[in-house]
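Every protein chain but one is kept in place in this view of the complex.
For reference, chains read A and B in written order, and residue numbers begin at 1 within each chain.
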Amino acid sequence: MYRVSNLSQAGLGLKTGVLLWLLWLLLLPLETVADTKQPKGMPSTMVLNPAAELWRDVRQRDMPISGTTQVKGVDSGVLINANGDKWRKFRMQQLIPIGGFLLLGILVGLAVFYMVRGKVKIVGGESDRKLPRYTSYERLIHWFMASIFLFLAITGLIILFGRPLLIPIFGKEIFSIIASASKEGHNLMGPLFMVALILVFVKFVRRNIYQKGDMSWLLRGGGIIGKKHVPSNFFNMGEKSMFWMLVLVGSVIVVSGLVLIFPVFGQSREWMELAHVGHAIGAILMIGVILGHIYIGSIGMEGAIDGMTTGYCDLNWAKEHHDLWATQMEKRGEAIANEEVNRFSDPDTNEYLGRELREADK
Amino acid sequence: MIAQFIDGPLWIFSLSVFLIGVTWRIVTILMAGNRKDLATPRGSASAGAIRTVFTRSVYERSAATRGRLLLVAGYLFHIGLFVLLFFAQPHIDFIAERITGLSWTAIPHWAFILSAELAFLGLLLLWIHRLLSPVTRMLSDLDDHLGSLLVFLVMLTGCLALAQSFESLRLIHLLLAELLLIYFPFSKLMHTFTFILSRGYTGATMGRKGVNA
């Protein structure tokens, strides 16, 4: 039975693998782009256009020639940015379709997983005791990051996929408004993600350092392989990996985002192109992983979201998913009776408090 | 058609509702009256009132131990909103053109953006905290959330219209601002003005007693 309860975490491990593989696929076409400098199917002997030499030089195809100009500015000596076209093609022909299908694939994958597996229940049922899991500050910064992330993800996806997806629906005129709004909103809220990332990093980093036992959790696929229950700490290997991905990929996204919205530090066009590619790939990757995170928190697993909403998690849930931590907490006597947890959230307790005390008065 | 309506009559209407409503609210509070305090004062009531109106903007240290982020968020939101509302170029232009005819120096664009970001940061933290903390969740009612939502939407649509190149985005921003103005006098948003009264009354009472409140 334990095996079953850990399936969805296994799903996360599995998904990460698939993701990495797809990411590799995503990078493949870059090679192809590099190989196809010369357009195919051109006759080998052809009369040279007299202007070809000139344009070749202007475009700096063979060697990087920088012209001289009185205009002061980054790249002002470059007439034609040869890499720009490469970047444009990559964005239109690889990034958008592959990235789109990747996200779609993840959604379909999650749907299929849900249909096959259903909601992961607490095997022992809900217990009559709870463990304090997240403090109010921890929950505050989590949901702060979540709301910023959601906004940035939606506006970002509109910017990236709007042309193929939204123009057919809304038409070009309306889409231009949506796109402008998304871009302005994305740029304004972006730096707040950095703030959220720093707050979350500082608060959660300690519990996310890999510990003994994490490796075996991974090797056993979070419980999917073998029959034994796989022990885990406050965070399991999957969650820890997600945290570090959030931190590392998140940093890439933040830094590349800053490069893109503040073009005042002398970054060249190539840097901007690179930043854009990093920003987009990182963001798609992260949205994919967060989709899994949202899946587990919402419909994927019973009791998983409670810690983040109420601050308390069910004791049985904790024992099934984070037993090392749960056992420790229980030993320390931190488990609290449900009534004790709920005593302040029951809307009728006012009446009870009043009645009890008034009766004591008589 | 709709554009003209939002830009013309609705603007006039919402501004009137706002001005009349706020005045009416303040007048009704004042009209309720307070009984004259007959106790011999130890200190000056008016000095106390004026002092408290200002000193209450500084947080009380001993009550700040557990809500530090919240206090920071409160300051960020209020200062950010104030700055961006009154010192951003587009707003100054709008106020000059539509209301006062007077304009003043705007802050640079980067400061505008920064103040907007700080205001968003503060508002989001405060709102999430409102939803999470048992105390505020118990206290909050529809009005609190509606007020937060409207302010948030006005700020959001404002930031979406930052490019200033689409008339429709400006109109959406204006429409929401108008809704906010209409809702304002009937809501907790009134604390923008009534805080002076409540701080003043408390400050006066405490001032008479010779306590710096």
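By definition in this document, a contact is a pair of C-beta atoms (placed from the backbone, for glycine too) under 8 Å apart; a residue touches a chain by one contact, two chains touch by 3 or more.
Everything below uses one rule, namely that contacts and distances are computed from a predicted model.
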Chain left out of the displayed complex - its UniProt protein name, from "Succinate dehydrogenase/fumarate reductase iron-sulfur subunit", "Energy-coupling factor transporter transmembrane protein EcfT", "NADH-quinone oxidoreductase subunit N" or "Carbamoyl-phosphate synthase large subunit": "Succinate dehydrogenase/fumarate reductase iron-sulfur subunit"
Of B:80, B:158 or B:200, the residue in touch with the unshown chain: B:200
Residue, one of B:30, B:47, B:99 or B:149, that touches the chain absent here: B:30
Positions on subunit B where the hidden chain makes contact: 25, 28-35, 37-40, 42-43, 52-53, 56-57, 59-60, 62-67, 70, 74, 130, 133-141, 144, 185-186, 188, 190-191, 194-195, 197-203, 205-206, 209-213
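Heads up, the rule we're going with is that only the chains that are shown with their structure count from here on.
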Residues of subunit A touching subunit B in the complex: 136-137, 139-140, 143-144, 147-148, 176-177, 180-185, 187-189, 191-192, 195, 309, 344-345
Partner subunit A, residues of subunit B touching it in the complex: 69, 113, 116-117, 120-121, 124-125, 128-129, 131-134, 156, 159-163, 165-166, 168-169
